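One protein chain omitted, others in place.
Now for chain A:
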Amino acid sequence: MIRNPRDIQRYNASERANHWVVGICFILLALSGLAFFHPAFFPLTQLFGSPTWTRILHPYIGVVMAVFFLIMTLRFARLNYIAQRDIEWLKRVGEMVNGDDHNMPEQGKYNGGQKMLFWGLVLGMSLITITGVLMWRSWVTVPVGVIRVASVVHAAAAVFMIGLIIMHVYAAIWTKGTIRAMLYGTVTRAWAKQHHRAWYRQVTGDKR
């Protein structure tokens, strides 16, 4: 949909599809994983057919997610290198959270928080994928000491990442006009100028 031809493209269709494959897999993995994590969540197994189906499906969904996350990482890694202005931004993130972004240093395509999220997820995904494979008894046999450590790390990485994703989703809801970037790819010029001014200048050539 083209509402205003002057809107700016932030993600192309392939990037959006890639993101949603990872997102859907993540939600399925979090729901199925939490079912094993604590008895309070065990009823979530009913979403996947049965408790046994949940156990069978979880690691396969994990493999799909790992592959698509790797592709996404390769796509976005360069845009997430940490620069001086990101550190400035992170130091003053309190003002942002407080709802006052007027004096925040200007940001490129991603701000310091988004970059931290990106690298946090890269770390979490690496840990969770490796440990998940080590725990996968249908295919993999490793000494029990390794499985024990893998189980703790897998659960910890899951909690870490679910926490990050709660923040990620909330930030998208909180910052109005953001979700459309991942739904149909564009953002308004006003949005870009307010939240990512350096990127706005770069893509529009607007010097102000």
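Things worth noting here:
The rule we apply is simple: a contact is a pair of C-beta atoms (placed from the backbone, for glycine too) under 8 Å apart; a residue touches a chain by one contact, two chains touch by 3 or more; residues count from 1.
Just so we're on the same page, contacts and distances are computed from a predicted model.
One chain of the complex is hidden; its UniProt record names it "Formate dehydrogenase (Quinone-dependent) iron-sulfur subunit", one of "Catechol 2,3-dioxygenase-like lactoylglutathione lyase family enzyme", "Xylose transport system permease protein XylH", "Nitrite reductase/ring-hydroxylating ferredoxin subunit" or "Formate dehydrogenase (Quinone-dependent) iron-sulfur subunit".
Considering A:Y11, A:F36, A:F76 or A:F118, the position touching the chain not shown turns out to be A:F36 (whole complex). Per the touch definition above, the residue from A:A17, A:L47, A:L79 or A:V152 contacting the chain not shown is A:V152. In the full complex, chain A makes contact with the omitted chain through residues 4, 6, 35-40, 42, 45, 51-52, 54-56, 97-99, 101, 137-138, 144-145, 147-149, 151-152, 155-156, 159, 162-163, 166-167, 170, 173-177, 188-191, 193-195.
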